[in-house]
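Right, one structure below, let's go through it.
Every protein chain of the complex appears in place save one, which is left out.
This part shows subunit A:
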Amino acid sequence: MLSDYRIPAEPYYRPVGDEVALFTAACAARLPMILKGPTGCGKTRFLEHMAWRLGRPLVTVACHEDMGAADLVGRWLLEPAGTVWRDGPLTRAVRHGAICYLDEVVEARQDTLVAIHPLTDSRRMLPLERTGEVVPAHPDFLLVVSYNPGYQALQKDLKESTRQRFGALAFTYPEPSAEAEIVAREAGLDEVMAMRLVRVGTAARALVAEGLAEGASTRMLVHAGRLIAGGVGFAPACALAVTTPLTDDPVLLDALAAAVAAQAA
């Protein structure tokens, strides 16, 4: 049923602390989890890795503002023989035992998220209002949501009643040496070049205090690293993959260019 959602090979993930052990314990305790942290710092990769490690299928739902409860739970479809109920991704995960991952959960409307409440307390079941069915959660079912506290701090937030049902792991950018290891491994670069990219990333993160919306993500650095590995020069690769996408503010672009120039040998 969910075999397409299984992760066949180990996704690369470099632990930065004891998050693997903590997540495993939370999973054993069937505690729903929040993964919070800035964009591109490895939340999704971590979860893919954990799904592989725990041998569970991973059903990912990218949340957005127009997502209704039906997009999670399921809906009636009209077919020649009449109406047919189709489970949504959440119901499928609940019924058959998977990790259901709501990515960027605060993008979803709060009335939509209320649907997950019965799943996240001792009831562990999903009432399907439209069919009258109550789906008890499979023992392997686990709910994980992610969000980025930085950029929506004021804009959107989780309801308290939602938030307090979860355990949480806070992610951040890895330490420079660990991040260099990740960039080197993901982009196929040597550690020295990866470290120079990481220093550009560190400079960009420092500029958050000067008005940058968010610092450069590890993902961006990996993108730049792949370009470099493909033969692009250091400065053009950083401009294409890191500095130009980050901001439109000419002042910050200048400061970023200075930081890139300081790393370009």
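To be clear about the criterion, a residue touches a chain if its C-beta (ideal position, glycine included) is under 8 Å from a C-beta of that chain, and two chains touch if they have at least 3 such contacts; residues count from 1.
Criterion: contacts and distances are computed from a predicted model.
Student: Out of "3-isopropylmalate dehydratase small subunit", "Aminotransferase", "Fe-S-cluster-containing dehydrogenase component" or "VWFA domain-containing protein", which one is the UniProt protein name for the chain not included here?
Tutor: Answer from the UniProt record of the missing subunit chain: "VWFA domain-containing protein".
Student: Would you indicate which residue among A:113, A:169, A:237 or A:255 is in contact with the undisplayed chain?
Tutor: In the full complex, the listed residue that touches the missing chain is A:255.
Student: Of A:9, A:29 or A:209, which one is in contact with the hidden chain?
Tutor: Residue touching the absent chain, from the options given: A:209.
Student: Given that one chain is not shown, which residue among A:69, A:90, A:126 or A:169 touches it?
Tutor: From the options A:69, A:90, A:126 or A:169, the contact with the absent chain belongs to A:69.
Student: For subunit A, which residues lie in contact with the unshown chain of the complex?
Tutor: These residues of subunit A touch the chain that is not shown: 66, 68-71, 75-76, 78, 80, 82-83, 130, 152, 154-157, 196, 199, 202-204, 206-207, 209-211, 250-252, 254-265.
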